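Taking it in order: structure first as structure tokens, then the write-up.
Apart from one protein chain that is not included, each protein chain of the complex appears where it belongs.
For reference, chains read A and B in written order, and residue numbers begin at 1 within each chain.
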Amino acid sequence: MADFEPKIVGILCNWCSYAGADLAGTSRLKYPENIRIIKVPCSGRVNPLFIIKCFQQEGIDGVLVSGCHPGDCHYTTGNYYARRKFALMNKMLDFMGIEKGRVQFSWVSGGEGAKWAKVVEKVVADIKKLGPFTKFK
Amino acid sequence: MADKLISKEDLNTLIDNLAKDIDVFAPVKKGDMYLYSKISSSKDISLNGKNTKKPLKEVFFGQSEELISFKTAKKEIEIIESEEDGKKRVIIGSRPCDAAALPILDEVFGWDYKDSFYLDKRERTTIISITCNEVEESCFCTSFGNISPSSKEGSDLLLTDIGESFYVEVVTDKGDAIIEGNSNLFKKAENISQKDKRQKEAVEKVKRRVELEGLKEKLDINFEDPIWKEISQKCLGCAACTYLCPTCHCFDIQDEMKKSTGKRVRNWDSCAFGHFTQMPGHQPRTEQFQRFRQRVIHKFKYYVDKFNKTACVGCGRCIENCPVNMDITKVIEKIVSS
Partner (left out) sequence: MIEDLKEKAKELLTSKKVDVVIGYEAGTYKDYASPSFAKTAKDVDRFVWNKNCVNNLAIYITKAKGKVGIIAKGCDVKSIIGIIQENQINREDVVIIGIACDGVEIDGEKADKCNFCDVHTPKIYDILIGDKIESKESSQDKYKEVAEIENKSPEERWKYWKDTLSKCIRCYACRQVCPLCYCDKCFVDTTVPQWIPMSVNEDNNMMFHMIRAYHMASRCIGCGECQRACPMNIPLNILSKKMTKEVEEMFGYTPGVDIEAKPAIQDFNKKEDPDKEFIM
């Protein structure tokens, strides 16, 4: 498993996390290239079905969902609703027997390029440990 | 093709012998229900006559059947035909009603377009039915002239439990071939009176009955009748009745793609669903009563018009499994008396 390079889908809100990832890039920070980013208007837009759909795809091993910090939502409250949805989704995935760490959540602001790089590093390391995802394939 | 006798022990030997070379399907107890499953030994089989949850059609017309698969590479598409193993198959212990549903399905799958997937499986399968020991409260097979707990319609052999052994009635050459191939296990038939008694008892156990007299004539003219709204009011639009019906055969073919591979799958579909007749921009059946009407008229009129037989065998599964107790026999009664 040493040379296993996971593919991870990142679902990022337009206003904070996407900008944070952008900043990481313009600051020339290095982080693993295992993540493929999809931009959504707000973390509140993330339907749990997006996560499920990711896992149906060939070769996807993990999902990272990221949005603005609580209180910073561009739409004022979107991420508060998202937080409840993610909390439930997290419990649901665990209850069905999907390993912890396959789906992760983070708050990354537009100024946190360095945090973004760290978050991706952690997610990639976690998923490398878990190995390829073969469920739902 | 004379009748035979097989002892219960020898039947088990027969099943074990058959299972060595060919696929044998039989009712198997799984959890709290019976299902037709492939068996490898006579130990797995349950011949106590309880109705299986899913009908026999599943063995010929699976819920999700892969028709072809394909691969894409650059601009090329490679198509891979699904190959059947071509093995002979035997079904042991099917109910006579389930067996009687097969000639009904044969009509629709072999009428205009010859459905090779269904017909191929049908061709290489021998059906050994068994006279029902137990009759369910929902059974109403005797309402149809040619079907009963001991009818031979659709079967190749019919077994009747006469105590120590099974009385074997030979219906077709396919059935006869099984006997020919294992002639040492079968004995000369005797005890016809016992067999007749058991069959008569089984028929008498069926209490539910529906009068079909006059139904077709009513259905010919009552499409617009307000009665449809009234009788279908409680129908919720699930597919428990259609999926578990031995003669319902509607399907939808869809391509399911992954990154570079895909398959074309035929899935059961149901007229009870709101999206069943959905076309781009138009839905001819917008309300549940129209969908319910379709189910009844299809079974008791359209099918009769086309193939001169009713697409219902009275297995009672729709009555047993309906969450709101929609009873097809009562529906028919109401239509006839309307």
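FYI, a contact is a pair of C-beta atoms (placed from the backbone, for glycine too) under 8 Å apart; a residue touches a chain by one contact, two chains touch by 3 or more.
Note that this is a predicted model, so its numbers are computed, not measured.
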From B:K197, B:K306 or B:K330, residue that would touch the chain that is not displayed: B:K330
For a quick check of understanding: of A:V9, A:A24, A:M89 or A:V124, which residue touches the chain that isn't displayed? A:M89
Contact footprint on chain A, counting only the chain that is left out: 48-49, 52-53, 56, 70-71, 77, 80-81, 83-100, 104-107, 119, 122, 135-137
List every residue of chain B that touches the chain not included in the displayed model. 31-33, 53-54, 63-64, 137-138, 233-234, 236-240, 242-244, 252, 254, 256, 265, 267-268, 270, 273-275, 288, 319-321, 323-327, 329-330
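By our rule, only the chains that are shown with their structure count from here on.
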Cα-centroid distance, chain A relative to chain B, in whole angstrom: 48
Chain B contacts chain A in the complex at 258-260
Counting only contacts in the complex, chain A reaches chain B at residues 57-59
